[in-house]
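Just one protein chain is left out here, and the rest sit where they should.
Here the chain labels run A and B in written order, and each chain numbers its own residues starting at 1.
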Amino acid sequence: MIPESHRFPDRAGLALADEGLRLALDRARQGFIGNRRKAVDALPEFPALREAARRIKDHTLSNLDLYLERFESQVTASGGQVHWAADAPAARARIIDICREAGARTVTKGKSMVGEEVALNEALEEAGLEVVETDLGEYIIQLADETPSHIVAPAIHKTREEIRDLFAKHHAPLGLGPPGLGNAELVARAREVLRRDFLRADVGITGANFLIAESGSTVIVTNEGNGDLSNTLPRVHIVIAGIEKVLPGYEDLCTVLRLLARSATGQEMSVYTTVSTGPRRSADLDGPEEFHVVLVDNGRSGMLGGEFREMLRCIRCGACLNHCPVYHAVGGHAYGWVYTGPMGSVLTPLIVGLDRAHHLPNACTLNGRCEQVCPMSIPLPSMLRKLRARGFERGLGTRTSRLGLAMWGFLARRPALYRPVAGAAMGVMGWLGRRRGAFRRVPLAGGWTAVRDLPAPEGETFQRAWRRRGSGGR
Amino acid sequence: MEGTSRARAAPPRVGLFVTCLVDLYRPSTGFAAVHLLEAAGCEVAVPRGQTCCGQPAFNSGDAGTARALARSIIDRFEGFDYLVAPSGSCAGMIRRHLPELFAGDAGWRERAEGLADRTWELTSFLVDVCGAPAAERLRGAEAPRGVRRATYHDSCSGLRELGVREQPRRLLAGVAGLDLVEMPDAEVCCGFGGTFCVKYPGVSGRMVSEKVENIAAAGAEAVLAGDVGCLLNIAGRMRREGRAGRVFHVAEVLAGMADRGIGEPAVGSPGTTAAGGGSGGGSGRGRAPER
Partner (left out) sequence: MSAGSGGAPAGSAPAGGRDRVLGAVRAAVRRDPAEAAVRRAEIEARIAAREVHVRPPVEGDLTARFAEKVALVASTFAPVKGVDRVSKAVADYLDEHGLGREIVVTTDPLVEQVRWSNEFAVARRAADPDDRVSVTGAFAGIAETGTLVFVSDRRTPTTLNFLPETHVAVLARDRLVPHLEDVWERLRDERADSPRTVNFITGPSRTGDIELQLEIGAHGPRRLHVLLVDV
């Protein structure tokens, strides 16, 4: 999709006015936070695992070229093919080529965030392919023609009524009446419809949670089993993955797996962790005949070489979103692109450009909760601060906020000026506010008073009162 | 008392970093902080020429301004045994971020680190540095008039950058006649976030309205916190919603100097005692720090 992140304030405004969304986000917060808490509390080794995972990933990233080569040679040795895509257009073109060479008409997809990142679906459809998202959440938003609002639960913003209506509309051509409103009925309906698609698909495209250099394997982690059907039933299996997904070996995988599900959904293990290596073996009774891995850079090597390398440790668990009060207030669509919440506020500017997303690093209170829960110990607040510094250098941001800040900086650096100016201003404000104690409206402070009163200052500054009381010598 | 090489008898010398918000908005908090530090046996000074910790600039990506302010803080405070601030946010800025501002400058970096190591948020200083006997001496303040149940909001920087959580609660347990009750999501951000709250008022407004709801849900008559920024935000929203709860900096309650809450009128309203408020609103009111 075309990034809309520069419109964050408008989109946030729309989201804030949406009562249904508010209920959905409340429900999500309660569920995700509580479940994670229980799972983490039940595992005393969690901090040690976190530390180990960080070390594993840092080591891999600092040798990423070698591990990628190792991965590639293993894929080739097991009969698969690796393709390299420097950017989104290259990734799309490569996958379309593979589909064409396979004579494909229908593609089923497992959930892939990098697939969303490179806008794969639109490209495949333009190339004349029928694309079916099979993760239930992705399927719902595909029917609704929307983007995911959460990296783990893409349709978190949709109510069951909306989902029922979507199914009723889109399933009518299949000769199916509107489904019931029960959760079970909706899930059963999706299962029934998508099963037909799995069975007729020529190509299955999945993402990868991890790539294993030891064996050339790709790993997906799901709860529904849709990824496995996409992996196994179509003739051709294409994996699309960011280059940062590599881990050295299976033991490293085990460590990170212990963190992933707990952080994402509070499970100890997701239902399906599937390790795929090459195409079906000659004697196998099922499995794809072709196995392709498309490795996507799209800005990642840039992060690797600079001050944002640590972001590449991200395992897309969603814990930072679930614990982010800004995400909780506005939901995923306000962020205007596929990655949302704290991780999205770092990744989006780095992938689409800061000038197109400069709001995202600023729309954050730097409260630090994301870093606290991130299983990969990614210092999200300090990365957001670094992005702000880049924006500041480039003069991005509104004039008023830059001006206000510059004025404050100017005064704060000149105590001899600061004291009388502050003293006078506070004196006036204190006097004006003495009866009501707070202001409903203040010139130049519209951002503050839009949603809250401005309490009146006491009047005299502390430093003046302190000196006046003869404590000045101290 | 740990960490000072001075003779045992000499009280530790504390430079109070008032913080700009306390200086401008809430002098009562400053006086309460002085009172508490002195009661804990410290010798307190308020270095002249202090302004701002530089966090607004730092968080906005203006490292140049932040560095200039950092140098001035280092100059003014490195001669003390400790820098103490009645704010987790400013103390966090100095303790956690000052050194990184001087990444390329070994001399200043060393000085910044030296100061950072001796920088404390007020309540954690009282508990973690002054120790149990001093904390014991701070017990016995009276709860603010009309307040029996209070709840504590964990300000983000104090909580996550400095580990301030139990310390204020422990100290508050010693306030006579005060019941400390926990609100739901006490550790969730109130939506202040410095410049965030004016840049994204809609989002900030949703966050603070949830905070205010949680305060009410706890059945508390007063909300306390360790940062005037959060308190202004919360008090402003409570006023806007017409809610009755009162708002104090935790130091004011601990010092028994909680009188007029943040956002309450200085004159003409019952329940407030603007004693001694001769000039400039209510600033002269309250007990002077005992020496």
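As a working rule, a contact is a pair of C-beta atoms (placed from the backbone, for glycine too) under 8 Å apart; a residue touches a chain by one contact, two chains touch by 3 or more.
Keep in mind that what you see is a predicted model, and the values were worked out from it rather than measured.
J.: Would you mind listing the shown chains in contact with the chain that isn't displayed?
T.: Counting the whole assembly, the omitted chain is in touch with A.
J.: In the full complex, which of A:16, A:163, A:203 or A:324 touches the chain missing from this view?
T.: Checking each option in A:16, A:163, A:203 or A:324, the one touching the absent chain turns out to be A:163.
J.: In the complete assembly, which of A:217, A:345 or A:463 touches the absent chain?
T.: A:217
J.: Decide which residue listed in A:49, A:143, A:326 or A:360 touches the omitted chain of the complex.
T.: Checking the options A:49, A:143, A:326 or A:360, the one contacting the hidden chain is A:49.
J.: Just one of A:172, A:199 or A:445 touches the chain that is missing; which is it?
T.: Residue touching the absent chain, from the options given: A:199.
J.: For the chain that's not shown, point to the residue among A:5, A:270 or A:449 touching it.
T.: A:270
J.: Tell me, which residues in chain A touch the chain that this view leaves out?
T.: Output for chain A: 24, 27-28, 31-32, 43-45, 48-49, 52, 56, 59, 61-70, 72-74, 76-78, 81-86, 90, 93-94, 97, 134-137, 140, 153-156, 158-160, 163, 183-184, 186-188, 190-191, 194-195, 198-199, 213-215, 217, 223-226, 228-229, 231-233, 243, 248-252, 254-255, 257-258, 265, 267-281, 283-287, 295, 297, 301-302, 304-306.
Everything below uses one rule, namely that only the chains that are shown with their structure count from here on.
J.: So the centre of each chain is just the mean of its C-alpha atoms; given that, what is the distance between chain A and chain B in Å?
T.: Going by mean C-alpha positions, chain A sits 34 Å from chain B.
J.: What part of chain A is in contact with chain B in the complex they form?
T.: 9, 12-13, 16, 325-326, 329-330, 362-369, 371-372, 385, 387-393, 398, 401, 404-405, 408-409, 411-413, 415-416, 418, 422, 425-427, 430-431, 433-438, 440, 445-448, 450-463, 465-466, 469, 471, 474
J.: Which of the residues in chain B end up touching chain A in this complex?
T.: That would be residues 18, 20, 22-31, 44-46, 48-52, 54, 56-63, 65, 68-69, 72, 156-157, 159-161, 187-189, 191-209, 232-233, 235-237, 239-240, 262-269, 279-284, 288 of chain B.
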